[in-house]
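Left out: one protein chain. Kept in place: all the others.
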Amino acid sequence: MDMHWHMADNQLAYTGKELRSLWIARTFDLPGDAIVAFVGPADVPVANMVDQADVQRGVGIQAAAMLHFVAEHFDDTLSQAVLRQRLLVCLTSEILRQQQPDLPLRRSGDDLYVDDRKLSVSIATASPVSTLIHLGLNIDPTGAPVPAIGLDELRIAPAELAPQIMQAYVAEMESCAAARWKVRGVP
Amino acid sequence: MDMHWHMADNQLAYTGKELRSLWIARTFDLPGDAIVAFVGPADVPVANMVDQADVQRGVGIQAAAMLHFVAEHFDDTLSQAVLRQRLLVCLTSEILRQQQPDLPLRRSGDDLYVDDRKLSVSIATASPVSTLIHLGLNIDPTGAPVPAIGLDELRIAPAELAPQIMQAYVAEMESCAAARWKVRGVP
Amino acid sequence: MDMHWHMADNQLAYTGKELRSLWIARTFDLPGDAIVAFVGPADVPVANMVDQADVQRGVGIQAAAMLHFVAEHFDDTLSQAVLRQRLLVCLTSEILRQQQPDLPLRRSGDDLYVDDRKLSVSIATASPVSTLIHLGLNIDPTGAPVPAIGLDELRIAPAELAPQIMQAYVAEMESCAAARWKVRGVP
Amino acid sequence: MDMHWHMADNQLAYTGKELRSLWIARTFDLPGDAIVAFVGPADVPVANMVDQADVQRGVGIQAAAMLHFVAEHFDDTLSQAVLRQRLLVCLTSEILRQQQPDLPLRRSGDDLYVDDRKLSVSIATASPVSTLIHLGLNIDPTGAPVPAIGLDELRIAPAELAPQIMQAYVAEMESCAAARWKVRGVP
Amino acid sequence: MDMHWHMADNQLAYTGKELRSLWIARTFDLPGDAIVAFVGPADVPVANMVDQADVQRGVGIQAAAMLHFVAEHFDDTLSQAVLRQRLLVCLTSEILRQQQPDLPLRRSGDDLYVDDRKLSVSIATASPVSTLIHLGLNIDPTGAPVPAIGLDELRIAPAELAPQIMQAYVAEMESCAAARWKVRGVP
Partner (left out) sequence: MDMHWHMADNQLAYTGKELRSLWIARTFDLPGDAIVAFVGPADVPVANMVDQADVQRGVGIQAAAMLHFVAEHFDDTLSQAVLRQRLLVCLTSEILRQQQPDLPLRRSGDDLYVDDRKLSVSIATASPVSTLIHLGLNIDPTGAPVPAIGLDELRIAPAELAPQIMQAYVAEMESCAAARWKVRGVP
């Protein structure tokens, strides 16, 4: 079955608790590997952070409005999930660049920056039955603990951007699967 | 041990036979996960192609001069190797764009195009003990079976580009490993 | 992408060499996980046998006509392939029983018997990039080295049976995947 | 070490909490891969269900009496556990059919039906250190939320059936292991 | 990145709760695969024991003072962790023997004995994102539930022994990795 994608009709807050197994299935009734997007504030208390570097620094995630993506993959390892997460961030960067070729956009690992202002947050982790990815793009970064920029200032409409990113991600995952099964082994 | 990278001093032809386990170790005396680069013609007969779509079409790889990258990863799956290969191509695209912001460069899966001319060839496959990636960037595409472009026409020096790509790839792989071990699991 | 199935239009001999990676892709132009069926003689010399017990006994596979199934799965282990093979044989048994409820059909591991006559041969093995399953149902068992029975004697038409088995197998594999992604973990 | 099987002497209720790692080892003092059977009511509240489709429908499992099987496998993946679970259900179907050839028994995925009445419930899931399978066959289906039938009505004695199913499952798993190590690889 | 090792400056009690993912990273600020050592009492209540045989016997771990080692490996399986744990115990045995050739030291599985007195406790387990090993060598075994001996009686200084064991373990893991990537496959 091909991977599903879905854009939520309503606003949803991201609190970190959404990054758990089968949250997509329960919330959007989508079975199997899937990516969903929704708009809403980000308010992740330190206790909900999965990045232990952030936990140790005592830093959560705060933004007045973000475009959130949550992806879940089954039969995957955390190492693979990290690679997929990087591709999702690369893809997002490519799509933003197509729309705004002159934007001083820079990817560093799983972070996107415009000049030195942070556009995104992202994490990949594992549940007992799957792997999970969160990517949040600031819309209105008010409340962020570091210099940040949002899609509003860039005059990019989240509702138009989200399907582009999700379609590109689904297509990338499918073409990766196709690349997997077209080669013979070598000695 | 961190992944090694190395730029060959001499020209080497790429015939497809280089894509085998421990070729890097034997040729460059580099142990473990590694990426190497070399300049030379590409002349891959159909019998050496690992992409079975190309084998069925009876198409090999031909170019008068290419900048070749070969990477080998141990303790990896083919599915992971395909994801790593995509990141290598994304990275290459990002580096080319930094150097030539106005270049009409486009990535499609594991291929790079300038307008509609092909800049690259790439494949990922598995040996019995490792996975292997080949990425070739045309320098002089003479002989290519499709409309193609090379680094010469783009006035990019392979000897300067190659270390940038390899250092970025090694750094990306290390930061992926670091992203792997900094997160707790979720329910 | 869902698994493909295909019934060959023409007769094909099974010699054992068909049990190799990408043979389905090359022969029937089907990408990814797939199962195909074809009718033809079986003539597998000992040198082509993958079952080492048979190699040691010096026994190949011989039958004047068989209905052959070959399946290939990517991203699979040999242990999983053996379990899938068993399900394919169970499915085949269930379908034959639906058609002929009074048939004294018996499954023992990956073998099907009618009374004490052998109806089938089967094996699962691994290629460097995939796993492969062969299931052969005798049509005309002439030449078999053991007491055997065929679909002809049972008055079952291979061309009708094959799609039923393949559709059931594809549906079983899809429902196994669905069972995989609907459960939460337990402590 | 071969897989163990055990039939409990006493009645035990199944509440869903039994489907956890090392429950077999702690309850029956059986180490390693094992399958156990016991008779008792089924009363699984929604909160204990691992099938998220049932959780969303708000449906638990209820029956006045069931023959329960719980199996645990170590060094296994959830995908493999689902395949093993299917084989357990196929086996159970084969054994019931041997005893009652005229029973209108039908397997659909991991469910068994007699005509359109449900005979069984089943699930496979993963713990942090193992995979777990539950199969319950109604004895007295009173309380079931769907049309159901039980072994009592079929005049099948659970104490006789259970060892047959467990012995067949252990033999099937051993013959799958043997099938795993008798084949050479193919190209 | 090579595996890190670290000897704690301060005493720390071992209660069993230290055997969890990222405890090393949070406590000692060491990223990735690592082994740490510390001196302190052992007081592991039954509820914190991960060995279910001990849980069933109702036995915890008690000692007035122990030299504790905790190791964490990412991208590992529990089966591999058990093998690594055995090597850690073998190494420790070899180092003790070098220092005291006449010591009647005996290794049995993951236990070390001097004559029939127990010198060590050890366990390997899995977290959702890693595997974890604990090895405790008695310094002062007061409180142990079985006849035991400690480093004090053997006149071995924990502060000198610990770095030797950790350096040997890191070197062994690195040489195992090197052994992994120097071989070609065989048919």
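As written, the chain order gives the labels A, B, C, D and E, with residue 1 at the start of each chain.
Here, a residue touches a chain if its C-beta (ideal position, glycine included) is under 8 Å from a C-beta of that chain, and two chains touch if they have at least 3 such contacts.
Since the structure is predicted, the reported quantities are computational estimates derived from the model, not experimental observations.
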**OP:** Could you tell me which of the visible chains the hidden chain touches?
**Re:** B, C, D, E
Original post:
Which residue from E:M3, E:M66, E:L96 or E:I123 sits in contact with the chain not drawn here?
Top reply: E:I123
Original post:
Which chain E residues would touch the chain omitted from the figure, given the whole complex?
Top reply: 19-21, 50-53, 77-80, 82-87, 90, 93-94, 97, 101, 107, 109-110, 123-128, 132, 172, 175-176, 179-180, 182-187
Subject >> Residue numbers in chain B that touch the chain omitted from display >> reply: 22, 25-26, 29, 75, 128-129, 184-185
Subject >> chain D, residues in touch with the chain not shown (by the definition above) >> reply: 1-2, 21-22, 25, 31-33, 74-75, 127-130, 174, 177-178, 180-186
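Basically, only the chains that are shown with their structure count from here on.
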**OP:** With contacts defined as at the top, give the pair, A-E or A-B, that has more of them.
**Re:** A-B
Subject >> Farthest chain (mean CA position) relative to chain A >> reply: C
**OP:** Go ahead and align chain A to its copy chain C using Cα positions, then give the rotation in degrees, nearest 5.
**Re:** 180
Original post:
Thinking of A-D, which of B-E, A-C or D-E forms a repeat of its interface, with over half the contact pairs identical?
Top reply: D-E
Subject >> Cα-centroid distance, chain B relative to chain C, in whole angstrom >> reply: 39
Original post:
Using the touch rule from the top of the page, what residues of chain C touch 2 or more other chains?
Top reply: 21-22, 25, 75, 127-129, 180, 182-186
**OP:** May I ask you to sort the chain touch graph into line, ring, star, complete or other?
**Re:** other
Subject >> All touching chain pairs, where touch follows the definition stated at the start >> reply: A-B, A-C, A-D, A-E, B-C, B-E, C-D, D-E
